[in-house]
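Okay, structure first, notes after.
What you see is the complex with one protein chain gone and the rest in place.
Showing chain A:
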Amino acid sequence: MRKRSLIPIIYIVFLMLPIYWLVAMSFKTTNEILGGFSLFPQDFTLENYAKIFTDSTWYSGYINSLIYVVTNTILSVAVALPAAYAFSRYRFLGDKHLFFWLLTNRMAPAAVFALPFLQLYSAVGLFDTHIAVALAHTLFNVPLAVWILEGFMSGVPKELDETAYVDGYSFPRFFVRIFIPTIAAGIGVACFFCFMFSWVEMLLAKTLTSVDAKPIVATMTRTASTSGYELGLLAAAGTLTIIPGAFVIYFVRNYIAKGFALGRV
């Protein structure tokens, strides 16, 4: 038993090492970073964080990212809910093909779509808006949400629907009052994964924005390339991007493991 628990511990240490290095570096001055190797920050400084929280080009990046990620999560799950219900309860013309077609969008490389997306969203006048990024990310998040929700809904017995109809519930009332609370855990998991994939994606978010809706990940790449190598600042910005994720994981920790496993292939 002793030996067995060693494996997860070693793995977690391996996971934490690069994160430690990033966090340690964010508390160092640029001179110290470039000056040589040090395991712990010698001149502990909060300057890097102070710059991010006072300079609007930096902190607005976080706000922009959060706006489109939350918009995308709400949008994806809202449209996926009725669709997942249809897939889990009914057979209809082309249902299997439609389900497969939705999943193929999960396989489209973002690099393939970057340029056409830029043209499409410029043509409809949405370039450099939060809604453009939120809409673009539905390409992979809606199929994922449908897939996860369908798995959870198929686990709910059909008798629940039938009893409600016998009791005189209309479909919308049944769906909102009874069905949605029943699969609340599934909705939580779907939200988690939508949040996650929208938060970590960079290529489309960067391509579709320039100033007003520029996400934090784009701010970071531009700093890295234009103003030389401000590693301390970059590390601080990187450290701050980990926090929303850690926050979200904490809430769904008991359900994460279930999320993917319940979906059907």
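Rule of thumb we're sticking to: contacts are C-beta pairs under 8 Å (C-beta built on N, C-alpha and C of every residue); 3 or more make two chains touch, one makes a residue touch a chain; residues count from 1.
In this text, contacts and distances are computed from a predicted model.
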Listed names "Fructose transport system substrate-binding protein", "Cytochrome bc1 complex cytochrome b subunit", "Carbohydrate ABC transporter membrane protein 1 (CUT1 family)" or "Ferredoxin-like protein", with the criterion being the UniProt name of the chain not displayed: "Carbohydrate ABC transporter membrane protein 1 (CUT1 family)"
Hidden partner chain, touching residue among A:P109, A:G125, A:G168 or A:P181: A:P109
Residue of A:I52, A:V146, A:A164 or A:A213 in touch with the missing chain, whole complex considered: A:V146
Of A:Q42, A:T57, A:Q119 or A:T182, the one touching the omitted chain in the full complex: A:Q119
Residues in chain A touching the chain absent from view: 4-8, 11-12, 14-22, 25, 33-34, 36-37, 39, 75, 79-80, 82-83, 85-87, 89-93, 95, 98, 102, 104-117, 119-120, 135-136, 138-139, 142-143, 146, 154, 158, 196, 199-203, 216-217, 220-221, 224, 231, 234-235, 238, 241-242, 244-246, 248-250, 253-254, 256-261, 263, 265
